[in-house]
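I'd like to ask some things about the structure below.
Apart from one protein chain that is not included, each protein chain of the complex appears where it belongs.
We call the chains A, B, C, D and E, going by the order they appear; numbering starts again at 1 in every chain.
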Amino acid sequence: MLLQHQTWQEVEAYLNQSTGIILPIGSTEQHGPNGLIGTDALCAEFVARGVGEAAGAMVGPTIGVGIAVHHMDFPGSMTVRPSTLIAIVHDYVLSLARHGFRRFFFINGHGGNIATVQAAFSEIYAAYEGALGTRQDRELRCRLANWWDGKAMHELSKDIFGEDEGSHATASEVALTQFMLPETIKQATLDPPRAPGGRFHGPADYRRRFPDGRIGSNPGLATPEKGRRFYETAVPELAKAYAGFVGENA
Amino acid sequence: MLLQHQTWQEVEAYLNQSTGIILPIGSTEQHGPNGLIGTDALCAEFVARGVGEAAGAMVGPTIGVGIAVHHMDFPGSMTVRPSTLIAIVHDYVLSLARHGFRRFFFINGHGGNIATVQAAFSEIYAAYEGALGTRQDRELRCRLANWWDGKAMHELSKDIFGEDEGSHATASEVALTQFMLPETIKQATLDPPRAPGGRFHGPADYRRRFPDGRIGSNPGLATPEKGRRFYETAVPELAKAYAGFVGENA
Amino acid sequence: MLLQHQTWQEVEAYLNQSTGIILPIGSTEQHGPNGLIGTDALCAEFVARGVGEAAGAMVGPTIGVGIAVHHMDFPGSMTVRPSTLIAIVHDYVLSLARHGFRRFFFINGHGGNIATVQAAFSEIYAAYEGALGTRQDRELRCRLANWWDGKAMHELSKDIFGEDEGSHATASEVALTQFMLPETIKQATLDPPRAPGGRFHGPADYRRRFPDGRIGSNPGLATPEKGRRFYETAVPELAKAYAGFVGENA
Amino acid sequence: MLLQHQTWQEVEAYLNQSTGIILPIGSTEQHGPNGLIGTDALCAEFVARGVGEAAGAMVGPTIGVGIAVHHMDFPGSMTVRPSTLIAIVHDYVLSLARHGFRRFFFINGHGGNIATVQAAFSEIYAAYEGALGTRQDRELRCRLANWWDGKAMHELSKDIFGEDEGSHATASEVALTQFMLPETIKQATLDPPRAPGGRFHGPADYRRRFPDGRIGSNPGLATPEKGRRFYETAVPELAKAYAGFVGENA
Amino acid sequence: MLLQHQTWQEVEAYLNQSTGIILPIGSTEQHGPNGLIGTDALCAEFVARGVGEAAGAMVGPTIGVGIAVHHMDFPGSMTVRPSTLIAIVHDYVLSLARHGFRRFFFINGHGGNIATVQAAFSEIYAAYEGALGTRQDRELRCRLANWWDGKAMHELSKDIFGEDEGSHATASEVALTQFMLPETIKQATLDPPRAPGGRFHGPADYRRRFPDGRIGSNPGLATPEKGRRFYETAVPELAKAYAGFVGENA
Partner (left out) sequence: MLLQHQTWQEVEAYLNQSTGIILPIGSTEQHGPNGLIGTDALCAEFVARGVGEAAGAMVGPTIGVGIAVHHMDFPGSMTVRPSTLIAIVHDYVLSLARHGFRRFFFINGHGGNIATVQAAFSEIYAAYEGALGTRQDRELRCRLANWWDGKAMHELSKDIFGEDEGSHATASEVALTQFMLPETIKQATLDPPRAPGGRFHGPADYRRRFPDGRIGSNPGLATPEKGRRFYETAVPELAKAYAGFVGENA
């Protein structure tokens, strides 16, 4: 159930039975030689729609560009500044709150977003509940869930890819986009097959350490079929997490 | 050619032959009893993809939530503040500029965005060319084109819908979404068939004057087939405008 | 009736009979070889004062510097960033709203301001009526009117200047400043007499296309007497628009 | 020599001989029962124009609305937030700096502006000289002078009004507006003739302590002739200060 | 070696041998019935000074108030908004960068700061390396280390407190403040001795779930002697991490 595909009267009716909504958030940034620039946004949106169906939940519009400052030495990567993303998340949540939504479940496709989205949640709580000045007698709740992050997901990734999963341009996310969009599968030489791992700082440091953009992964092992398995594992796990979140005692 | 479906190396190659990019921008707001909340974002993205194919141009991620302050008394409408949208447009354009993009062609789906996006362009020119402090020796160009706004489009609309086109939740945009997403076609009584027209101020005034959300339109006349005609008229007209924009003398 | 020339008790009395106010907004930017840098602010203020007298309306302080980013390659031009102008308009309107003003009629002297001022209105409606978070049960109304923009004005301009009116450093605005401030009339060679027309992007592009600053105009045809005619046409037309705006049903 | 009354070519010529400019800044706020709401902006602009003539200096547009938060319980008072005023002063100065202006002499009409304008100067120095990140090899200078503040001015005020001068809605500023705009002279009972003095906090506290808006003054003693003497004392004193400021060694 | 206790010439000399600096960051928020409101700032500063001595590193001023939105229903808790903290961290780092510092090692005392400080690092990298507009050829590095977070620390905590450590107002942090400031040791009844654990949302939800402020901890077990052991374990572990950070290849 996509918010974008409803009429306002249908949303009004939905709000009589639930105040929960799922909001996908991704990123638009390099994902190595055979990963799509849109990987993180595509995966978050795809999984979120599945979760929405499984949970009978409304799914709102995707935030497609996230925090990718560290990828900016690779052509095509886009980023917003953290202060911009805080404003975006603030405005999305509070404009939905005006209509009565109270449970905001973000399904995230990009590790680099986590910190800023959590910061945005604090900014929202401060504004909505009145942390400064005078207490406001109203409440809402936000949660961030990474699509790759449940227990079953970690096991599946370990099973299928082991050490080749990596931490950026991972084998699993490339597989998921191949399942979702088989027409976009890329042929590319990965050299070395498994990229080096490690930490990094800003964009220049990132490119110096990881010249083709991957970190620790071998996405050459990705297949659409493996992607399907990730999708089918993620969706019920997240649907359960969503149900728990929406159903928590007030 | 979607930026999201490319690898960074493919974008690097593209930049050797063109510095132009198309960016769809829409809105997520009520569109009356039979219009989708996502109408403006869906139409902008759909048309932009068509234009990208026609013109051989890269198409970037869609800005899905725009300025819909005046729709906020209708459930499901979302808005960002104008100051937030200025930040978003600024960050999208300037992060692409880092890689060498220099021509930014926004395909817009929502009249309410125009003012703020134009304001954002001034903010970008000020920052990039150095309007304050010290002149910067660099240039880029932005343009906004509404998908419904070419000469052929106005004639087509007049032909098909005449006075029933209206100015919000228009017959043509509802038709376009029906062509694009036939599975979302809504059955709804429109009473009166053609909504009243006129001006309005903030959100309370809007809802008072236009209780079901439409302004001056009768979207009950929309059909997928009519939508197809709008699509097929808009795409070549915009592709030509894009080509002219990218090809202008420096 | 200038707000600046009243005491606070006189404003208090005025508010018992009207909640309307006129706010002039201009720009401080090059206007070609014989146009004043202050043209847009001077014209807006001059016309607004006339309208205030004709309509018995309070006139507030002029916003003298607007959005002139694209003129910044010409010495003496000043600009604020769009984000600054949004803050200014927001603060002017909301500080007057505290006292009970509810109808804000901006008389504008500069096309480049329109987008940002409209964006500011959305920012104000969002804040005042509570578009985000919780609906606020209060309303105000803003409108922007360009002094040159009424029907009678367009006819007059066509009559007097025809194709020589142009779109920047127009013949009519130069004439209006000559009527207002005859001691500032400049002698300058205009070569060619009618400047080229067309579109432009940022400041560097503007100066390249329009080297003396004018766009499409021949302000060499301006005279104080012609300026008087524009003034005398604009004032009653705008006074009527103001009266309509203030008198609209709530 | 008003910037607003020049052409851009005249400003270009001026910059060959001087990089100095005078910028008036005032406020729009209650000034008691017989003082004008625009007193501070009117006085600053009037004196600045005199100084400009005396010193052969360019005078830019007036900032008409300043920091009047503490006057906001009196109808007609307007204010911008300090963060807004910092943005305004920043943009005025840095847009003029792009053209080569380097000495910015603000003539101020309102004590409540001083702190924020000084803060703005620091913000400007930080941006222009690169206090953060990397040092920038460029310099400009800003100074604020209150029109009432020179030594001769204090003596004159003491001479003419003694203890009746006061600190808000002062006898001298009311006299100056009477000299400048005799048609605006107000008849009002001042009770008591000399208002109480003292400190205050926010707007509610101000109105409680000073119910008619004056602090410590008896502006019933103001006359146009006394205003003339203030004007004729202020102008040469400030012209000298301006000359010293512009002439300081680099 | 505290920056605050140096002269500028001593800092100049230090920069000849190192570009690293340690910056403590804490919070000022409730820590249950026997924990100090300043616990997080006090611990971060105390440990940072020890690390500075151990590593021969400069230690800068402490950021004493962090992100404590969720504690705001408890008297005495203070918070800044995430957008404010981003500005603070940005300004601290970039003003030190002007002098040549390039390695910024934050020692953190509060879990609630982590997200926002990481967001601030992205904001800094974006500004300093030019993620938007044009690449800047300069680099710096930031890292955040929580004083309680090393491997030896986790083992020690498990050893000493086991399940009674908890996650807010932890036994170990209360012990550390007792070691540091024995004169501030509080007598308070903890009921139940070990507080309940779990997740929470905004400030109202926090107080409802954890009525005395603690989460999962029994700080009644804290003693100064135990605090000493935490201190003596944390300092060498962090000094080693600092040395590794500063010594990383450029």
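What we mean here is this: a contact is a pair of C-beta atoms (placed from the backbone, for glycine too) under 8 Å apart; a residue touches a chain by one contact, two chains touch by 3 or more.
Values in this document were obtained by computation on a predicted structure and should not be read as measured data.
Chemist: What are the shown chains that the left-out chain touches?
Modeler: A, C, D, E
Chemist: Just name the one of D:A54, D:A131, D:I185 or D:A243 that touches the chain not displayed here.
Modeler: D:A131
Chemist: Which residue among A:G133, A:P192 or A:G247 touches the omitted chain?
Modeler: Answering carefully, the residue with contact to the hidden chain is A:G133.
Chemist: With respect to the chain omitted from the figure, which of D:E12, D:E53 or D:E123 is a touching residue?
Modeler: D:E123
Chemist: Mind listing the chain A residues that contact the chain we can't see here?
Modeler: 130-135
Chemist: Tell me, which residues in chain C touch the chain that this view leaves out?
Modeler: Output for chain C: 90-91, 94-95, 97-98, 127-128, 138.
Chemist: Pick out the residues on chain E that sit against the missing chain.
Modeler: Given the touch definition above, chain E has residues 2-12, 15, 28, 30-38, 41-42, 60-62, 64-65, 72, 74-81, 83-84, 87-88, 90-92, 95-96, 98-100, 181, 184, 186, 188, 213 touching the missing chain.
To be clear about the criterion, only the chains that are shown with their structure count from here on.
Chemist: Please find the path from chain B to chain D through touching chains that uses the fewest steps, and give that number.
Modeler: 1
Chemist: Could you name all chains that are in contact with chain A and with chain B at the same time?
Modeler: C, E
Chemist: Would you say A-C or A-E is joined by more C-beta pairs in contact?
Modeler: The comparison resolves to A-E.
Chemist: Name the pair in D-E, A-E or A-B that forms the same interface as B-D; by residue number, over half of the contact pairs must coincide.
Modeler: Of the listed pairs D-E, A-E or A-B, the one copying the B-D interface is D-E.
Chemist: Shared numbers divided by all numbers used: is that above or below half for chain D and chain E, i.e. same or different?
Modeler: different
Chemist: Per the centroid of Cα atoms for each chain, what is the distance between chain B and chain E, given in Å?
Modeler: 46
Chemist: Using the touch definition from the top, which residues of chain B touch two or more other chains?
Modeler: 72, 79, 81, 83, 90-91, 95, 98, 128, 131-132, 135
Chemist: Sort the chain contact graph into one of these: line, ring, star, complete or other.
Modeler: other
Chemist: Of all possible chain pairs, which ones touch?
Modeler: Every pair of chains in contact is listed here: A-B, A-C, A-E, B-C, B-D, B-E, C-D, D-E.
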